[in-house]
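Sharing a structure here in structure tokens format.
Only one protein chain is missing; all other protein chains are in place.
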Amino acid sequence: MSATGKPTVSILAALNKALVDACTEDEKVIALGEDLADPEGGGIVGVTRGLSTKFGDDRIRSTPIAEQAIIGAAIGASLIGYKPVAEIMLMNFTTVAMDMIVNHAAKLRFMSGGQTNVPIVIRTMTGLGFGSGGQHCDYLEAWFAHTAGIKVVAASTPEDAYGLLRSAIDDPDPVLMIENLPTYFAPMSHELPDSSHRVPLGKAAVQRKGTDVTLVSYARTAVEARIAAEKVAAEGISVEVIDLRTIAPWDRETVLASAQKTGRVVIAHEAVKRHGIGAEIAAVINEDLFGALKKPVKRLGGAFAPVPYSKPLEDAFAPNAARIADALIEIVK
Amino acid sequence: MSATGKPTVSILAALNKALVDACTEDEKVIALGEDLADPEGGGIVGVTRGLSTKFGDDRIRSTPIAEQAIIGAAIGASLIGYKPVAEIMLMNFTTVAMDMIVNHAAKLRFMSGGQTNVPIVIRTMTGLGFGSGGQHCDYLEAWFAHTAGIKVVAASTPEDAYGLLRSAIDDPDPVLMIENLPTYFAPMSHELPDSSHRVPLGKAAVQRKGTDVTLVSYARTAVEARIAAEKVAAEGISVEVIDLRTIAPWDRETVLASAQKTGRVVIAHEAVKRHGIGAEIAAVINEDLFGALKKPVKRLGGAFAPVPYSKPLEDAFAPNAARIADALIEIVK
Amino acid sequence: MTTNDYVPDASTLLEIYKRVVLLHANDERCRKVITSGKIAMAYYSYRGQEIIPAALSVSLREDDYLCTIYRGIHDMLAKGFPLNELWAELAGRKTGSCKGKGGPMHLTYPAKGIMVTTGVVGSAAPIANGLGWGIQIDKSDRVAVATFGDGASNIGAVHEAMNLASVWKLPVIFLCQNNLFSEHSTYEKMTGGERIADRAAGYGMAGVRVNGNDPVAMYSVAAEAIARARAGEGPTLIEAMTFRFMGHNFGDPGEYIPKDMMAKALANDPVPAFRAKILSDGIATEAELAVIEADVDDQISAAIEFALASPWPELDDLRHDVFAQEIEA
Partner (left out) sequence: MTTNDYVPDASTLLEIYKRVVLLHANDERCRKVITSGKIAMAYYSYRGQEIIPAALSVSLREDDYLCTIYRGIHDMLAKGFPLNELWAELAGRKTGSCKGKGGPMHLTYPAKGIMVTTGVVGSAAPIANGLGWGIQIDKSDRVAVATFGDGASNIGAVHEAMNLASVWKLPVIFLCQNNLFSEHSTYEKMTGGERIADRAAGYGMAGVRVNGNDPVAMYSVAAEAIARARAGEGPTLIEAMTFRFMGHNFGDPGEYIPKDMMAKALANDPVPAFRAKILSDGIATEAELAVIEADVDDQISAAIEFALASPWPELDDLRHDVFAQEIEA
């Protein structure tokens, strides 16, 4: 982990350390999910590897394939002082647990008049790129952002992955953490974050300062956004790159300040464009900066179709660095 | 059913006739849901009353409380030529069937490359007003509008209820029909629609012509919108009232033409405002009519909270005629 | 009916009866108050099912947990839900246990272990498992009870919950109150298999069907299941046979209920039968029961007064309890 030379730290490693540190510092932190414990491989990609060995089978448990039971168990334990981190292997499988997540986890604090609260974290993985087709890589964050009582976060760097997960575990209310499968593994940083590191929920990161156009994104698309910004910089376009990090509630202050400054906004996400997160952000920017923008807010998102299997179609489905760059060039024209 | 005197026809009666007519004209139309058949009362509010007696227990079936099984059975039958109309008693209970609706009903046509299709209708009921609290009256249409492969409709008149349901049953793809509980019963029309009546999917209704401001809504809120428009007309404000009828895909042409004409737009729905349907519509209007609007698009929607039980809180939760009228007055100021 | 070592003594039976009196009287009042127009609410009467939670709850402690459903006020009163906070919540007042935000379908009172009331069929069961998991980590002998209806036995959440409870050996009691109807549907028509209790075997879990209207039988079966859970020997599925006299919800005329079935049920109303047994067994005198019953009526009257005299929530309350942090206006 030397600060010089090639990066060695991946998002996966950061997430794993966040879980280890959280379990070490607070014995009330527990975890459950399919194949999550070490006898079952410590998670299918290894995010939770080592936890059950270190913290025991009582606290760290693999479950049957039963997402309603998984979220239900997390909710119940959280009602009596535990801080469960539940894994739903892939985001598409949140569809079988929506009642537990939306009707219960998100609402119990309110419906009980604040007598109870549900400090759970739901980690789930998704993302295009592996030809897994229509039922394995949807981004569904817009559903949860529309749901009062649950927060949604996603990271595009190891530091943010660590800091967001720690803050999500600290948070007294349910937080959904969306992890991107294709960007788990690439080394991006030199140091694993220190155990005191936190990323405040609701605070976006300005990952690159710029003056011509504001580029808002999150999750894997933020990685593509940084590449795109670098690319168009060569053509003299100065892009301010904002990674929301917290998708709901998103950081209006930071986004609006940047939009005010640049007068041009591009919003990009992997989720289907129609009725996606970009819609709310664009609507708010237009309400708030009416008449102050140089160009209409431009939204990039997934095609209005299920995710296709065939490689060329999958590649065409969502915004990538090249398509984001084109949008940036077009909007400053 | 005389054309003079007081209205006698309710949305509920129109829906019931639509189902009777559809079953009569096409023996492939079948229906299932909890307490849906006559031995179980013909539906808890009676929308399906008489169907099982008239068309038999093979075609019209009550089910156990098992929403995944309900939607699954509808999907399966639709794959071999039937046109099932499945009822999910309340919209909040779609949360237990999201996998069947989103991962399967909406995607099978695409994932099979068009070899199969899923001509089902899912009828579901919701709406504020009966103090049923946090788990019984959510409007979740934004989730489905964000999902490629399923259409969403809602009516605010008996004619539209009939015409939309018939068109939904005719449609070769899945359609979610959202019915509003509080407005089922009030007589609104004089005649039950004739069996040839259809409302094309994707086509909004301009329910009142106006020049000062465009008011976009749907479902129960469209009823409130008409009252609000009437109210402010007295103050000399001319409102163009648009009922989307089809929420997804919504009628861009009609909405944009009206917005272009009036230069002012108010969008109102009962669903939570944040990341609601209004966001996408506002975003599109702003992209399309950039610089052409006199005022920023105004969105009204449900509070960012679960639906509260207590009457004064429930009354305050969502836009009603009075609050819509205030918004209309403010935007034309 | 199964027999075991758990036989209620006279004082236990009297305690069960006292709870039955409270449950029975409170149900009657709820229906009266709605009819009178004083309080408007969605109400799911448990009339006919009073014995079940009364006979169960005498083996529970305050620190045991309960997850119940919209038809669960009997379960909660038996577990100790205080009348003032109950009635104020039913009336939607700020002094209600949930500040008027939850209402009759989401009554909650953690101080007595009443953790969740759900309006979604089946959803109490998976959450009770989590309480059981916490109990297991705590190495405590508390137990969690999830109660639900016969109709709920056919939904996925209950299946997932029972399998997980079995493989994790959780201290959870799954109490299915089989009142023979789910809304307007009969148990026989909607449920595959002879008995819901038989499904327990498929999970490797203890399962028993009992006459839930028989206080002695219900007590013994519940006490055994609770003892099993406290001993760390895992979950039990109890199918308590009963009947609901008042239809699905207030205003349901219940035409779908066969006349003879209803007549037979009413003839076997468990509450007067239990009262008669208390007298005939010499557990209490008519005079003593009259005092108990009058006393309960006074408590309920006082609670209703308290509720109706209480303030409504303020609109600002909509921005609180969504998250720990308040929502900006």
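To keep things simple, chains are lettered A, B and C as they appear, and every chain counts its residues starting from 1.
We adopt the following convention: a contact is a pair of C-beta atoms (placed from the backbone, for glycine too) under 8 Å apart; a residue touches a chain by one contact, two chains touch by 3 or more.
Note that this is a predicted model, so its numbers are computed, not measured.
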Sole contact to the chain not displayed, among B:M111, B:A168 or B:I324: B:M111
Residue in contact with the excluded chain [from C:N26, C:S45, C:T118 or C:N154]: C:N154
Hidden-chain contact residue, picked from the options A:S10, A:T48, A:S62 or A:T157: A:S62
Touch residues of chain B, complete complex, unshown partner: 30, 58-59, 61, 63-64, 66-69, 71-82, 84, 96, 99-100, 103-104, 108-117, 148-149, 151, 171-173
Residue numbers in chain C that touch the chain omitted from display: 154-157, 159-160, 162-164, 166-167, 189-194, 198-199, 201-205
In chain A, positions touching the absent partner: 34-35, 39-41, 44, 62-68, 92-93, 95-96, 130-136, 303-306, 308-313, 316-317
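Here, only the chains that are shown with their structure count from here on.
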Between chain A and chain C, centroid-to-centroid distance (C-alpha), Å: 40
Rounded Å distance between chain B and chain C, as computed from the means of their C-alpha atoms: 36
Rounded Å distance, chain A centre to chain B centre (Cα mean): 32
Multi-chain contact sites of chain A, meaning residues that touch two or more partners: 68, 96, 99, 103, 110-111, 148-149
Two or more partner chains touched - positions in chain C: 98, 100-102, 106, 118, 120, 156-157, 322, 327
